[in-house]
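All protein chains of the complex are present and in place, except for one that has been dropped.
Showing chain A:
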């Protein structure tokens, strides 16, 4: 089974890329592919419990939650980016089932996948 990482770095408010990333990920479960998500740069804002892109007229992030739970999708975020926006662990929405990795781990992490796609 191929492992594919879908990395997204744009802000959740004002762009559709986080929801589009997860839409692509969920579509992969019909194939012989194991998809994984990585949130970095401004995209980490998505995990904050108070993040509500729907206030800007964009689809809510919560529409991804039931599929993340259903498929057990692994979602990672970069520790230094969470710190940059002062997002504390108790402020992270538990629906993301988020795993945190350090920026120094990124080279090895990204090379552990068959393909990495940046959205």
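Here, a contact is a pair of C-beta atoms (placed from the backbone, for glycine too) under 8 Å apart; a residue touches a chain by one contact, two chains touch by 3 or more; residues count from 1.
The criterion applied here is as follows: contacts and distances are computed from a predicted model.
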Given the choices "ABC transporter permease subunit", "Dehydrogenase, E1 component", "Putative MnhB-related membrane protein" or "DsrH family protein", state the protein name listed in UniProt for the chain not shown. "DsrH family protein"
Spell out, residue by residue, where the missing chain touches chain A. 9, 40-41, 106-107, 110-111, 113-118
